[in-house]
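With one protein chain held back, the other chains of the complex are shown just where they sit.
Up next is subunit A:
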Amino acid sequence: MYRLTSRVAVNLLTFSSLMCFLLILSAQTSEAKNSEDIRCKCICPPYKEIAGQIYNQNVSLKDCNCLHVVEPMPVEGKDVEAYCLRCECKYEERSSGTIKGTIIAYLSILGLLLLYMVYLTLLEPILKRRLFGHSQLIQSDDDVGDQQPFANAHDVLSRSRSRSNMLNKVEHAQQRWKRQVQEQRKSVFDRHVVLS
């Protein structure tokens, strides 16, 4: 029962964090558009002896046309219409908040992962050795459970009790995860049985 509730709690936690993520994301996208984030870009091809030119203005969608954006107008009088007909004006908008948020979030996750990787590969073995003297901890029950089919079932059924405090649990979960990754690594990188 205890395991069940903890599982529900973990699920709820993941779920709520996911919702938060989505909320933040939607909040960012609907963030008030600041003036930097809209533009009307007109590309005017060469016309007579005037070279091609790009014009960029901060105007709203309804003003996004050649007459409002192209300033100063390189031609005069009756040529304006002919010139403007060739220009293509595009209204574009972006959300710089989303871009900033995404890049910063991405970089921080990447940084965390790298730190964690460095910790796992370099620091942890040293710490363990210093704390326990021997590296027996790393040698977990790798070989148990293969031969006898019942050993695992024992494991399955006896998992419920034991383990009282939270720290142990986290530790255990981490150990399990590490073993799993190790197995994946073996099958993908060493034995090439999957994903080759």
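We take it that contacts are C-beta pairs under 8 Å (C-beta built on N, C-alpha and C of every residue); 3 or more make two chains touch, one makes a residue touch a chain; residues count from 1.
Just so we're on the same page, contacts and distances are computed from a predicted model.
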{"item": "Name under which UniProt lists the unshown chain, selected from \"Non-structural maintenance of chromosomes element 1 homolog\", \"AP complex subunit sigma\", \"Palmitoyltransferase\" or \"Chloride channel protein\"", "value": "\"Chloride channel protein\""}
{"item": "Positions on subunit A contacted by the hidden chain, ascending", "value": "3-4, 7, 10-11, 14-15, 18, 21-22, 25-26, 29, 36, 39, 43-46, 51-56, 58, 86, 88, 92-96, 98-100, 102-106, 109-110, 113-114, 117, 120-121, 142, 145-146, 148-150, 152-160, 173, 176-181, 183-190, 192-196"}
